[in-house]
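Dropping the structure in here first, questions after.
The complex is shown incomplete by one protein chain, all other protein chains being positioned as in the whole.
Lettered A and B in written order, each chain numbered from 1.
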Amino acid sequence: MKPDYERPVIQKLNTGLLNKFGSRTEQRPVKQIEGVAISDLMDQYGSPLFVISEKKIRQTYRRALKAFTMRYPKVQFAWSYKTNYLDAVCRVFHQEGSWAEVVSGFEYRKALGNGVPGNLIIFNGPDKSTEDLQMAVDNRSLIHIDHFDELYALIELLEGTEKRARVAIRVNMDTGVYPQWDRFGFNYESGEAWNAIMKIVTQKNLDLEGLHCHIGTYMLTPGAYSVATQKMCELAQATANRTGVKVKYIDMGGGFCSSNTLKGSYLQGVDVIPTFDDYAEAIVNTIMHFGFRPDELPLLILETGRALIDEAGSLLGTVLAAKRLSDGRRATILDIGVNILFTSFWYNHRISPAQEFTQHAEEMALYGPLCMNIDCIRESVSLPLLKRGDRVVIHEVGAYNMTQWMQFITLRPNVVMIDTNGKVHLIRKNETMESIVEQECLPDHLKDFTL
Amino acid sequence: MNIRKNIAISESGFIFNPLTGDSFSVNETGLFVLRKLKAEENEETILKAFQEEFELDRNTAEIDLNDFLSMLKSYQLTAYEEA
Partner (left out) sequence: MKRRKITVGVTGLNNIDSPGPGIPVIRALKESREFDVRIIGLSYETLEPGIYMQELVDKVYQLPLPTAGTTVLKERLQYIHEAEKPDVIIPNFDAELHNFIKISQWMQEELNMATFLPSRDAFEERQKAELNKFGEKYGVRVPASHMISQVQGLKKLEEEIDYPMVIKGRYYDAYIVSSLEQASSYFYKIVAKWGYPVIVQEFVNGTDVNVTALGNGKGTCIGAVPMRKLYITDKGKAWSGISLEDDKLMEISRNIIEKSQWRGGCELEFIKTRKEEYYLIEMNPRFPAWVYLANGCGQNHAEALVKMALGEEVKPFTQYRSGKMFIRYSYDMIVDISEFEKISTAGEK
């Protein structure tokens, strides 16, 4: 094959709609990640393969931290475990100084396992069993109460004991953005949050240490954080004035955008998302102007997940086939399915070929290998001509994919981390037949059959 | 398979079908095939020429050429053939 061979292509000129300059965006070969050749990675660790850049995590974390610390004296990040709880990833964040933010007993134990001191674990979410609560109380963890049932369960648990629990409430509120997340925590406007606070401060076993909110996800308007911060400050002040309890911290949760492009967004994510500085400005300005005494400024806790890890993750895959749909459209099948790329349901992920390619590009649908109609990675994307065996890189997949992935008809792949010196470490082994079948139990009467 | 007689093929790879008013663009490889078709060469000779010109193995040449010819057909650039 001549090196510059390109398969013959004909394209109908649809009087404009998608001109070729409009579809050049994703067409640059990406042949290495942090200096490591993609071909080497895939030869050694297989396909598909998740690759995480430790350097990118640290860089992003430091950028976010700096945006806040240059504006505010007391800032603490807590790593959102649900976004990516691979131990290697968590420990990078803990090395950088992050506490742990968990939303289940499983995550809580993972944080303990990673060596996070119990008093630096924030326990969020609507699902905390009595056992979980007991563990959190014993470890002096920060329990962020989500609903009255949980509050009363905690009160009952501590009744008659000398133990004390460190608690905060999660508050939900109207910040002018849609949809309003009112399913978590206690509502601000209705006075429910206030009722919860009053209940807590009258309990001898409960110490109200903070207030928590988390106003949404992929928040494009920093202004919403100003509104939320204002309401949190007002709640903190009202609590101090009327009960004498001064909360030590305000936890503004997460929700900062990564530069992925949401489906249905007209513009590219990277062109519209606010920067860490924009978010920091919105939050810190509001606190600073609120009128706390300088020595009584609350600690500001942030639980941002997506924006810290998304960019550090890439997913490498291989083209299985290039075929035609009945209407003549090109369809390319990858070995990456939606079961390991959950985020393809809401993002138009950026995709690059991992080898040199020829000039021409074509519109195509990108499908995964699952024998399921929903298995579509991109409905329509313009990419260079891809053929069986070609390799691709899917960018910005670090958030949620390695926690929400499903084992379906095949096994979940290896995850490697490239350290800051360019050395590659396997951080999660690919599953094997044994790792899946081991969990199963077969009743005796089903052991034998003849066909 | 024959390409329609009145189809205009320009040097730049711009194809105009005056029968339907549609226009298309092809890449250089496509242009090579279209010219052979215009010269009324049969598919077997085109396949050989295509394979030799681009130094392809037989299977790749066949897959790529068939895909291209099927697109020409779906765009109604080929003369109508009785099934």
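Here is the rule we use: a residue touches a chain if its C-beta (ideal position, glycine included) is under 8 Å from a C-beta of that chain, and two chains touch if they have at least 3 such contacts.
Here the structure is a predicted model, which means the values were calculated and not measured.
Asks: Which of A:A37, A:V270 or A:M406 touches the chain that is not shown?
Replies: Selected residue, touching the omitted chain: A:V270.
Asks: Since one chain isn't shown, list which residues of chain B touch it in the complete complex.
Replies: 10, 12-14, 16, 23, 25
Asks: Over the whole complex, note the residues of chain A touching the chain we left out.
Replies: 13, 15-25, 178-180, 264, 266-268, 270-272
Note that in this section only the chains that are shown with their structure count from here on.
Asks: I'd like to verify one number: the distance from the centre of chain A to the centre of chain B, where each centre is the average of its C-alpha atoms, in whole angstrom.
Replies: 48
Asks: Given the complex with chain A, which residues does chain B contribute to the contact?
Replies: 15, 22-30, 32-33, 54-57, 60, 64-65, 67-68, 70-72, 74-75, 77
Asks: Quick one: which bits of chain A touch chain B in the complex? Just the residue numbers, please.
Replies: 1-2, 5-13, 324, 328, 358-360
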